[in-house]
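I have placed the structure first, in the form of structure tokens, so that the comments after it can refer back to it.
Missing here: one protein chain of the complex. Every other protein chain is in place.
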Amino acid sequence: MKRILTILFILSTLTSLLADGAPLFTAKDRPYDKGDAIILEWKLPATIDSLQIQKADSLEVYQPLFIPLEGETSFVDQDLSYDTRYKYRLLALGSADGDSLLLSASAMTKQNWFYMDKLAYLLMLIILSAAIIYYILAAKRGKEFFIRRISGLDSMEEAIGRATEKGKPILFVPGVAELGDIQTLSSLSILSQLAYKAAEYNTEIIVPCRFSMVLSAAREVVEEAYLKAGRSDAFREENIFYLTDDQFGFVAGIDGIIVREEPAANFFLGSFYAESLILAETGLSTGAIQTAGTANAHQLPFFVVSCDYTLIGEELFAASAYLSRDAEQVGSLKGHDFGKLLVIILIIVGVALEIAGISWLKTFLMGAGS
Amino acid sequence: MPEIMNTVGIWLGAFFTFAIFSFLYKDNPFYKLAEQIFVGLSAGYGLIYIIYAALIPNLFHKLATDFSGNLILLIPFVLGLMMITRMVPKFQWMSRYPLSIVIGTSAAISLLRFLKSDLIAQVAATMINPFETKVPSEIVGKLMIIIGTICGVYFFYFSKKQEGIAKIPSKIGVYFLMVSFGATFGYTVMARISLLIGRLEFLLKDWLHIIK
Amino acid sequence: MKRNIPLILAFLAGLLMIASEFIPHRPFSNMVETLEDWFMIIAGFSIVLGLASLLQMNYQKISTKAENWGYHLSCVIAFALIVIMGALWGMEDQPGLLGQGEKIVSWLGKKPFDYTYDNALVPLSATMFSLLAFFIASAAYRAFIIRTFESNLLMISAVIVILGRTGFGTMLTSWIPESYRIWQLPVLADFIMEYPNTAAQRAILISASLGIIGSSLRIILGIERSYLGGDK
Partner (left out) sequence: MSQNTSSVIERRIVYFLLFLAVLLPLLFPIGWGSDVSPVVKMSYDLIDQTPAGGIGLISFDYEASTITEIQPMAVAQIEHAWSKGQKVIATALWPQGPQMAAQSFEEAKRNPLFKDKEYGVDYVNLGYKVGGMVTVQALGSSFKDVYPKDSSGRDWDTLPMLKDLKNLKGLSWICSLSAGEPGLKDWIMIAHDVHKVPVTGGTTAVSAPGFLPYVNKNGQLTGLLGGLKAASEYEALIGKKGPATTKMDAQSVAHILILVLIAAGNIKVWIRKRDKVNNTEVTNA
């Protein structure tokens, strides 16, 4: 026992000597990554005045890589190729000219099979997916879930009614994003409900699209809705059309439609950017009932001030479940709500731990979030 | 000659600028003309651009110079052609294959990206110790972040009636949303005015040479 | 069957992407980049569908002499013009069917395609964008009205931030002593942006991301399939 203690003592003295005294410069492969980064670390005496780190290029000539700010002791060299050896050297100038130092180090990049810092990320993915799938299955087995009122959606019927009364069309803009954007897809499932009702009321529905793939999908969705309503004779393909890929060209075209066709109800649902206010203000000037919805938080204020009803963030994704009362969608919504509870609990626990000075939870999550 | 054509170009730009501005008064022939030219030009621009910037360098050039080395590119090539089958009703079903691959992939990418940066990162960023500093305004601010985030998330809780005591956090959440909407609106004013300044600068400087 | 294969494809594609996120080793590590290139190609082909729709709509308006048909004719002409220019002389450094068009460049100063872009599309786009300056003013005039508690919050925070962003706000409140700095308008505006605004934005982001996660999952699992239309 005593011997072990002695050895430990000597070891610790040695390491502390190393740490305090001798300057140190190391390079090592970043673990658990795709082999694209090397971590450089250094420890230098306090008398060092200026520092520069250099890296050998393909001709073995050292080029400046990085000049650390005062107090920095590490650097991650990124965007490297895997399975390659990289050489570095550290050049330090002391306050007196004779005091300069030159240290070199090298390391090999290596590809791994798992990103360890993504563990929290994978766990969250599994928990959330499991919850959503669980509730979907429960709903399919016949369990009923409650959904609170979403005022923006109760107006939909009213809007279609108004359009029918006036004999004017309905305008539906599925956002300005590509089909791959989930907001566009959510918008299309709302369109499917809306087109079904419009078919029932025998009211025309106009859908301008910014991208060809959105056009294809929108046509499928509306045609299917008319078919379901038993009105496939009334389906008019040319009412779902493409204008242009250009953001403002698309907006200019829609503005023209709004002032000339004067739709009685406008729906702007999906991903919107700067054009939100242009569309909503133009629509307001014709006196249409306007319903908008987007998850792009920075555009919400503009819809809120110019539209009659606005679906805020998640409400856009909840809309389709709310309108259709389809068991699978309602179940999925219940799963999202489980996620919200989890988030609230995590935040409360996290804040409590932080106040207590314990921060492993935050660090664990941060690793996944960065 | 290029100088004259440059001037012609500026006059053209000025004409289109006025044509679009005229929409603010009301819809009129100038706006209708500018709008339709805009749609036509930009659609044509998109076609040419995607041919020169995506199809030629990423596909045709690679296949033409090294066909056997780029065999894998035949997959997107065929998928792209399948997209076009939509124009022929009989083969319309073929376009569903590329469509479903694109959507399946995009859905997975969105799922991962939003889980990471909008869920986990935001939750972690909210785990703060409000009493770390001694500055009162910062303590209040940090408490606001914690309470506002929790109540805001609760506002979006759909599967429970928000009545009685359960209504309070939801109301607080709405108050935070309103403050945020007002602030975002106010913050955006400067950027929007800059756009107009840019257009007027074009008219006054490049076109009329009134200001330098 | 015609419907099941696409659903299986969507499922496999999604699963592969998720795997590639967590596995840093080849062949998974650079899958996202590869697929992004592929999508550009697929989107490149599918633009034909949109253009067919655009031309068909315009043709219909022109041939039936519908209202405003003349304007639709100008749309088609503009489209044809820029496509021909791009095809003949190319854009930027890219040669077209007639090469680099040195002669026309010496006359026009640029390639015709680039000339049209700079002198027609750029001003059109920038002016359309700049309409926002007017709309933001009229929206402020109409919407920021003292009514309910909620709408008052909306208005007050907007006014504070607008004031805080100009020299005017600094002038109004610079008399407030340093110890009560927080009540100086620019400081207060920053406070609102940094704290309550961040809180609300975060709530929107977090809950919307749950919606996106759920919808994506439903798509990958083939539960959500309205984008494929019906069985035909």
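Worth a mention:
As written, the chain order gives the labels A, B and C, with residue 1 at the start of each chain.
Quick note on the criterion: a contact is a pair of C-beta atoms (placed from the backbone, for glycine too) under 8 Å apart; a residue touches a chain by one contact, two chains touch by 3 or more.
Given the structure is predicted, the values throughout are model-derived calculations rather than measurements.
The chain not displayed here makes contact, within the full complex, with A, B, C. Of A:Thr26, A:Gln52 or A:Ser155, it is A:Gln52 that touches the chain left out of the display. Across C:Gln56, C:Gln94 or C:Thr170, the residue that sits in touch with the chain not pictured is C:Thr170. Interface residues of chain C with the unshown chain, by the touch rule above, are 133-134, 136-138, 140-142, 144-146, 155, 158-159, 162-163, 165-168, 170. Chain B residues in contact with the hidden partner, per the touch definition given at the top, are 24-25, 189-190, 193-194, 196-198, 200-201, 204, 210-212.
Where chain A meets the missing chain, the touching residues are 50, 52, 63-64, 67, 69-70, 285, 287.
In this text, only the chains that are shown with their structure count from here on.
The set of chains touching chain A and also touching chain B is given as C. Which two chains touch most often is answered by the contact tally, and the pair is B-C.
The distance from the centre of chain A to the centre of chain C, each centre being the mean of the chain's C-alpha atoms, comes to 15 Å.
Listed for chain A are residues 121, 125, 128, 178-180, 182, 185, 212-213, 216-217, 243-246, 248-249, 252, 260, 297, 300, 302, 304-305, 312-314, 318, 333, 336, 339-340, 343, each touching two or more other chains. Of all residues in chain B, those touching 2 or more other chains are 20, 23, 32, 34-36, 38-39, 41-43, 45-46, 83, 86, 99, 102-103, 105, 107, 109-112, 115, 119, 122-123, 125-126, 146, 149, 153, 156, 177, 180-182, 184-185, 188, listed in ascending order. Considering their complex, residues 120-121, 124-125, 128, 145-148, 150, 178-182, 185, 212-213, 216-217, 243-246, 248-250, 252-253, 255-256, 259-260, 297-298, 300-302, 304-305, 312-315, 318, 322, 333-334, 336-337, 339-341, 343-344, 346-348, 350-351, 353-355, 357, 359, 361-362, 365-366, 368-370 of chain A touch chain B. Residues 18, 21-26, 29, 39, 43, 46-51, 53-54, 56-57, 60, 68, 121, 124-125, 128-129, 131-132, 135-136, 138-140, 142-144, 154, 201, 204-208, 210-219, 221, 223-224, 226-230 of chain C are the ones that touch chain A when the two sit in their complex.
The residues of chain A lying in touch with chain C in their complex are 32-35, 82, 111-115, 118, 121-122, 125, 128-129, 132-133, 136, 178-180, 182-183, 185-186, 188-189, 192, 209, 211-213, 215-217, 219-221, 223-224, 227-228, 238, 241-249, 251-252, 260, 274, 277-278, 281, 295, 297, 300, 302, 304-306, 312-314, 316-318, 328-329, 332-333, 335-336, 339-340, 343.
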